[in-house]
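The chains shown are only part of the set, and none of them has been moved.
The chains carry the letters A, B and C, assigned in the order they are written, with residues numbered from 1 in each.
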Amino acid sequence: NNNTETNGGVLRIAYFPNIGHAIPVVGIEMGMFASDLANSTVIEPKMFDSGPQVIESLFAKSIDLGYVGPGPAINGFLKSENHNVVILSGAASGGASFIVHPNSVINSVDDFEGKRIAAPQIGNSQDISLRNYLSENQLKPYEKGGSVIILNIPNPDIYTLFAKGDLDAAWVPEPWATILVQDLNGKRLFFEEELWPEGKFASVLLIGRQEYITENPEIVTKFLESHQQTANWINENPKETRIIFNEFMQKTMGQSLSDSVIDEALANLEITTDSNESSIITFAKRADSLDYLGREGYSLDGIFFDIASNESFEENNKQ
Amino acid sequence: MNKITLAKKIAFYIILVILWQTISMSDIWPNNIFPSPYEVGEDLAYMASDGSLFFGIGTTILRLIVGLAIAIAGGIVLGVLMARIETINQTIGSLVLGLQSIPSIAWVPLAILWFGLTDTGIIFVTAIGAMFAVTINTYTGIKNIDPHYVEAARNMGAKGTQLITSVLLPAAFPYMISGFKQGWAFAWRGVIGAELLFSFLGLGFLLNVGRQLNDVSQVIAIMLVIMLIGMAVDGFIFKKIENKVMSRWGLR
Amino acid sequence: MTKLETKGIVKFFKHDSHNLMALGGVDLEVEDGDFVCLVGPSGCGKSTFLRIIAGLEKPDEGEVIFDGKPVTTTGPERIMVFQEGALFPWLKVQDNVEFGLKMAGIPKEKRSQISKRYLDMMQLTKFADSFTFQLSTGMKQRVAIARALVMDPDVLLMDEPFAALDAQTRDLLLVEMQLIWEKTKKTILFVTHNVAEAAVLGTKVAVFSNRPSKIKKQIPVNFKRPRLAEDENLTGLQQEILAELRPEVKKSQ
């Protein structure tokens, strides 16, 4: 039944087993999503471990909504037919840090020359931030003739290489940043939000297929309400959130994180439904300057799906 | 296998495990990079007891069987067509050689785009990695048939489909088996690779989970399982078929 | 009555740089019930000639006339016994013998009835369920002959069927071959490079010249049967055949 066509009675949601995705994790584990949508829709959760895969699945219509970072969200919008992939809401802000290896001497950007610095996959938010940060400081990556070696690798591999001492630093999201600090004595040089206006930038977004959204305004409206309420609940109950998250990890991955890691990681990010549009526009500019958005130029017109002004939702609101 | 051989084998594996344990207990590598056999065993036992291991094995094997069946059926048809119709050989044949050299893992991104994160996608990757090996071996097998067989059959009135099913396929069978064997090897690699990248149930998924959690002992545990299944398929299924064919052909 | 006739058969083969004329116009007339032995230097085209008659190869010139009509394809009335036997290793002996019948769509029961007769004739009944690799070379050759006889062809084309056998087995089959021929009254074309074999078996021995080959001489053989290989009466005939053959072999070297 996990086929490619939309089924009115089922809502397929993609998310990662990751602390930044606290809203879907809690919403699904606590049954909030399910109870808020109870009489109309079955929630079908789908777990992923990278943004591009979520986008691929949206393209293939095997999911309806998904939680991803701004990098994949922008990519998805631009690469989809008729801009079918759009941003519905925010899910988290902040929560990435620059961690330096204990044996490495990096005290500021002046020490970056010749260092090996890791970030997750190409085109991911931390990757964009890192590369932009370098160019703002007149540094170039190795493959562009510079001296800073950027290694784009999945977070778990960053951990491994960090442990082995193969890396000088890493630009990673939570909870990996905290894990590197607590487990491996990494030094947090700075929080990424320090580089943003008001110390805020969108780090997790709720996106969806426009097609699905306009065909199912009722479901989407209800889901967005549930999404908002879950966010509120999390902010009011950080301790319970930690317990739920850990039980979830134990159940799905067979392992859990230490309480102190989760607490610190949660404290380092903000669970919010604000999609911080200006930070997304900045991300897109930066991605474009890195050649990530294709050669024909880009436009973000319509990336933020506006429920208030959409016809199908207007009708829905009237009813 | 006589007793001495068996004893040697057992001794060898015991020594291997002891060596492994010794190295892991010494402090050459930290434990999270080089786990001990005990930890690996523990992980295996845990996965077995909560059922996730067997569910993973079952899922992978099911996908493998479906994918391999498609690959074998498609490969035989394509191979026969190439061997019998020169134009097909000259056109599609040249493409097959190229497609054969695309690692099946390279199909994963396309498979996700085309089929989504579904069983179909994984089966597609599995089948496409194996199909061309079967095709090429079927083709070679038919081309290498002793022409006397074909002439004798034609002389005795065999034609068309009859010729293919009664003479060409059985005569090419020893070659085709090595095609199946190669196909299985590629399919096995393909299914694990696809599961690892799709991260969607199965042994490859368990491998990926171990990796995501930096749990080297789970990684090694799953590798052992993969290895044992591979050995079992090679040693039981293929060895048996090969022996049977070889002895029927009088080669053994 | 003329059963089979070849008229001016010419056959070229392409070799790397040149065209090789293997057969240079072969004329042969075979009466119904004849047992014609063909001898000639190695590489002169004896096998090619048989293959053309069987319809497995097309001549470049000339034609094969069977029962007064020209033939160009394979047909169940002209069945070949290959030098290597060409038995199918994936079939049991009985299934090998029944192969042609199966292709013709004859039902299973009828098939096994027919094959039983020929397995019997060839003293192979005990081995009906064996695979071919389990047979000695002589037995394999007998299966190949049974497989051909089962088709009940008018003409049997045999290409050095005894070449790979040791002396004892060959002597045995030489006798059997004559019995089969007498029993079945088939027309047989039999290629051999062994002059004694030709003298023992044939009603007629046709000697091929060197390439481009023609039929140089036909020698009738009229001794009473069964003839044996040791038969001293045949020595003179063998000498006569050899005398024709020797200069051709020389030329071919």
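Observations, loosely collected:
Here, contacts are C-beta pairs under 8 Å (C-beta built on N, C-alpha and C of every residue); 3 or more make two chains touch, one makes a residue touch a chain.
Since this is a predicted model, take the numbers as computed values, not measurements.
Stoichiometry of the full complex, written with the labels used here: A x1, B x2, C x2.
One rule holds for everything that comes next: only the chains that are shown with their structure count from here on.
If you draw each protein chain as a dot and join the dots that touch, you get a simple line with two loose ends. Put simply, the chain farthest from chain C by mean CA position is A. The chain occupying the central position, as judged from C-alpha centroids, is B.
Look at where the CA atoms of chain B average out and do the same for chain C: the two points lie 48 Å apart. Centre-to-centre, using mean CA coordinates, chain A is 37 Å away from chain B. Between the Cα centres of chain A and chain C there is a gap of 82 Å.
Along chain A, no residue makes contact with two or more other chains.
Those residues of chain B in touch with two or more other chains do not exist in this structure. Chain C contributes residues 51, 54-56, 74, 76, 79-80, 82, 84, 86, 88-91, 99-100, 102-104, 131-134, 147, 151 to its touches with chain B in the complex. Within the complex, the chain A residues that touch chain B are 2-4, 46, 48-49, 53, 56-57, 59-63, 154-157, 159-160, 163-164, 253-255. Interface residues of chain B facing chain A in the complex, by the touch rule stated above, are 30, 32-33, 46-47, 50, 52, 109, 112-118, 198-199, 208-209, 211-215, 218.
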